[in-house]
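A single protein chain has been omitted from the complex, and every remaining protein chain is retained in its original position.
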Amino acid sequence: MSESPRRNLPPLTLHVPEPQFRPGDEADFVSVEVLAAGVTPRPDSAADAGTMRELAYGLVRVLDDDAIAVGPWDPKLAPDVLRRMLRSMALTRAFDERMFRAQRQGKTSFYMKSTGEEAVAVAATFALDRDDMCFPSYRQQGILIARDWPVVDMMNQIYSNRADRLKGRQLPVMYSTKQGAFFSISGNLATQYPQAVGWAMASAAKGDTRIAATWCGEGSTAEGDFHSACMFATVYRAPVIMNVVNNQWAISSFAGFSGGEATTFAARAVGYGIAGLRVDGNDPLAVYAATAWAAERARTNKGPTLIEHFTYRAEGHSTSDDPSAYRSADEATKWPLGDPIARLKTHLIGLGEWDEARHAAQDVELAEMVKAAQKEAEKNGILGHGLHQPFDTMFEDVFEEMPWHLVEQRDQMRAERAAAGI
Amino acid sequence: MSESPRRNLPPLTLHVPEPQFRPGDEADFVSVEVLAAGVTPRPDSAADAGTMRELAYGLVRVLDDDAIAVGPWDPKLAPDVLRRMLRSMALTRAFDERMFRAQRQGKTSFYMKSTGEEAVAVAATFALDRDDMCFPSYRQQGILIARDWPVVDMMNQIYSNRADRLKGRQLPVMYSTKQGAFFSISGNLATQYPQAVGWAMASAAKGDTRIAATWCGEGSTAEGDFHSACMFATVYRAPVIMNVVNNQWAISSFAGFSGGEATTFAARAVGYGIAGLRVDGNDPLAVYAATAWAAERARTNKGPTLIEHFTYRAEGHSTSDDPSAYRSADEATKWPLGDPIARLKTHLIGLGEWDEARHAAQDVELAEMVKAAQKEAEKNGILGHGLHQPFDTMFEDVFEEMPWHLVEQRDQMRAERAAAGI
Amino acid sequence: MARMSMIEAINSAMDVCLARDPDVTILGEDIGFFGGVFRATAGLQAKHGKTRVFDTPINEGGIIGVAVGMAAYGLRPVPEIQFADYIYPGLDQLVSEAARLRYRSAGEFVMPITVRSPFGGGIFGGQTHSQSPEAMFTHVAGLKTVIPSNPYDAKGLLISAIEDNDPVIFFEPKRIYNGPFDGHYDRPVQPWSKVETPEVPTGHYTVPLGKAAIVREGSDVTVLAYGTMVHVARATVEEKGIDAEVIDLRTLLPLDIVTIEASVKKTGRCVIVHEATRTSGFGAELAALVQERCFYHLEAPVTRVTGFDTPYPHSLEWAYFPGPIRIGTALDQVLKG
Partner (left out) sequence: MARMSMIEAINSAMDVCLARDPDVTILGEDIGFFGGVFRATAGLQAKHGKTRVFDTPINEGGIIGVAVGMAAYGLRPVPEIQFADYIYPGLDQLVSEAARLRYRSAGEFVMPITVRSPFGGGIFGGQTHSQSPEAMFTHVAGLKTVIPSNPYDAKGLLISAIEDNDPVIFFEPKRIYNGPFDGHYDRPVQPWSKVETPEVPTGHYTVPLGKAAIVREGSDVTVLAYGTMVHVARATVEEKGIDAEVIDLRTLLPLDIVTIEASVKKTGRCVIVHEATRTSGFGAELAALVQERCFYHLEAPVTRVTGFDTPYPHSLEWAYFPGPIRIGTALDQVLKG
């Protein structure tokens, strides 16, 4: 080893990332490099991951600044499909608004909006088959809505009421439906990632044709489970789409705390020899096209794809959060990639397939529909007001058969409640 | 979503990696692409990681096929340093031979050789300062030897005898010495990785000039801790060198099970925006040069470097392993990158600074030295033959102060042994 | 001296330690600029600087892992795990590394790490914001487990934990961050400032680890509790007019066995209360110890009142929670026994 005395070097310093803007600052995203729509190339979906590393540093965009579809990634969807997509995104937003308010009114304990990120869930779902299995995080309610899952059922879950299929056991928004090919959402970040890979491995091992898709936030990519998923996905070439929703914030921590200062999140794929795409997450056509490309890849045994959706969390993290305490108030409005609903709307209008009046009417219709659903759901009860599941259900489903100690505990609870007259 | 019926696609298949050769096969590494010495460029150590991603797919080599130093990475070391390096590597090998035999003779429970990989530990240590903190795996005994740590002390640990500084508590080869700037080796793979990053972060936070270095096997890069380390290293630009010793095997699993089929291990660095080097691990000059470059980078606040050392585990995983059960017997001899000791020896001879006779004499001298040290160590006892640490030591160092329950348990043990007359 | 909430007291403990010892370093998710999702670290980054109080990636294994490395360097890290429910990914670094390094290195590498984490239920947090995993940690040799029940203790114990040269897991009962809780979820909550508790010194002081507190003397039955359940248990015995001795364990490991033993030998009866699931909860260890050491004094079986052996159910939280009815029933039974 070098036996020279310690060289005359400057002292080391610890770099602690700092976001560009804090409360009071005027946000200005000039430093965010936004590649033009249409410039990022589209390789064949069968190409080797090693031949397309640059995609991780590109930005797949279809809608240009005038919301016109351009370039090789244009999925050329029929207007009818586009309108359905628009409707699903708008419904997602209306639903979010209503449920957020319900929480504020004390009707439930918790809610999480996906405002500004609707395309990431909705457009991706449109590019998947109905029975492809989704392993989402808590911010992809758009998947269920795109699959026409009844919003009343979602609300019952949010209210933990007596019609909640999950028996009031889960925190609001932690949906689960096997029939909807939508895996039980976990409170523990990123656990769904290796699960999705395992599901995809099973599908492959069985010679099935269904693939898996999973989502997590950019902050969650820091978890060990993210790495586990990438490892198993690359080793077994699992037919899975791994979506990283880079909405710039993880509660109060900006993306720099999950490695965003050093490179893109799509670049993670490069590290594992996985195909990686970086996509304008506020461009529904780009999200659709990237997902369809990755799905094709997966279905033809070409293995996994990691997609970074570059987007922005326009609202607070959850009803427990107050973003004005840590970020500039005008970031959302200054976000250079716009709003996914507005962009698709403009696109459809540009195609002559939509207009402002229809859009306004749809907004009203959706708001009414959500309101009606809410009324319906509230008939089944709201949280903490008595119309919950029977107490005995607490002891069910821990195991397939209830072991003696749970039987005893249940009986004890019954006896105690009876004795107390409640 | 697409409502088309399931398209007429071929069934999915699960890819399960398979190594090229199995017992009985004749190994032939033509498929291993070996870049020529000198061709991989050497960027400035201050350059941005994003400008040198291609290095992860190159191969830093200094010694060419004739063991002549060529190219930009030649560290141009003085012959004296080269001789010391050679000696440390040869001593490591002699030590391994002797201790392996001691285990076979029943003098201890376990041993792990580093045969064929001596450069990865020894040459790297030569490029670090004596007080740079090392967080090794179990296969870098070469670090201690390069730092002239007494081999008797290492043997005392291997024998768990009464002179073992670690009080017989650790499995053989799990060395630890604060004075030697060598962190306690863990049985749990890759745990040392985030620890090294944390140490480096602390050094940086304190304005120190010492850096950290850590090592793990290619198999261990699959662990979540590897990801944790890379995450924290990139976010805080920690002054740390992360060495991945790609010796092709993880017990019976070839590198394909840790992602080696899809890309290089150096590429992992690219995923995090970290500088990544891929190095001929059997070329001591290349290992030295890469480490010196990474150390310079770390010391000048340019952050972490991940170095893949491309090498081969020439012997079994440990004394508990029989590699003939799962790999071709002649892989080691067919390994295209040769043996690090032989290559450095030839290089020195080529320089006119060494000769066969001196080498043979050194081998004899080192064997004698190790033998003498062994004799010395065995005076302090071997495992399971009585000369262990006093029984009471078992209860020490669990906490700084022994709590009542450990006092009681110790007293109980004393009383029971006394009553039993043992 | 000041009236502080528990969260303020915890904040103050870290503030004091940061000021006194340049090696104290705070890290965790959202704990820097923002000051933590429960505001436990509010203001500390602004006051002590970004290299001493900083946010981390969302990776609990990494948080503990780098803390181990920092401790090996010589720092005194105080990592926060945002919710105890999320500690499992960090368990290996805590159990296999931090807790063992003094032993492994025969004293050369010591681990003065204090892992803080809010735990427990009663806030409608659902399965993953309500758990009480403390028993697992008490099973790990080399780790201390500390749980305060009021602002004064919280600050004094946390300072002791940070100053301790061994790893400590410091679970904070989030239900009582802002005010104590008597178990009657349907009654209005009193903030700490409105209740009769010792004022909290603004400066440095310690409450020693390993010492329980007798929060209520009594002679008919001993109640062992910690965290939130100290208040629920105390309120219950008072409402029922039972002459119970209520002991707040404060430290689970090392346990204050002397205080427990003396009390049970005096009362001859023992009820243990915790929120965690029953089977292999810390109540099991307490019951085992009490019957081992007070066997000939016991007039009734040592009895446990705990969370049921199910995941934490969101909507049925108050049926699950070991509240006044369940504790009261157990007390009645033990007193009859």
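So that you can tell them apart, the chains are marked A, B and C in the order they are listed, and the count of residues begins at 1 in each.
The rule is short, and it goes like this: a residue touches a chain if its C-beta (ideal position, glycine included) is under 8 Å from a C-beta of that chain, and two chains touch if they have at least 3 such contacts.
For clarity, every value in this text was computed on a predicted model and none was experimentally measured.
The residue from B:Ser258, B:Asn282 or B:Thr311 that touches the chain not shown here is B:Ser258. The residue from B:Ala229, B:Leu348 or B:Leu383 that touches the chain not shown here is B:Leu383.
Check B:Asp96, B:Glu223 or B:Asp283 against the missing chain and you find that the one touching it is B:Glu223. One of C:Asn11, C:Gln82 or C:Thr138 touches the chain omitted from the figure, and that residue is C:Thr138.
Seen across the whole complex, the unshown chain contacts subunit B at 13-14, 16-18, 22, 109-110, 160-161, 164, 167-172, 174, 186-189, 219-220, 222-225, 250-253, 257-259, 320, 325-326, 383-384, 388-389, 391, 393-395, 398, 405-406, 409, 413, 416-417, 419-420, 422. Contact residues of subunit C toward the unshown chain are 61, 85, 88-89, 91-92, 95-96, 99-100, 103-104, 127-128, 133, 135-136, 138-139, 141-142, 253, 276-277, 279-285, 287-288, 291-293, 295, 298, 300-304, 309-311, 337. Within the complete assembly, residues 133, 135, 165-167, 169-170, 174, 176-178, 183-184, 186-188, 191, 193-206, 212, 224-225, 227-229, 231-232, 235, 396-400, 403-405 of subunit A touch the chain that is not shown.
Everything below uses one rule, namely that only the chains that are shown with their structure count from here on.
Put simply, the chain farthest from subunit A by mean CA position is B. Looking at subunit C, residues 51, 56-57, 59, 61-62, 89 sit in touch with two or more other chains. For subunit A, the set of residues touching two or more other chains reads 13-14, 16-17, 222-225, 257-259.
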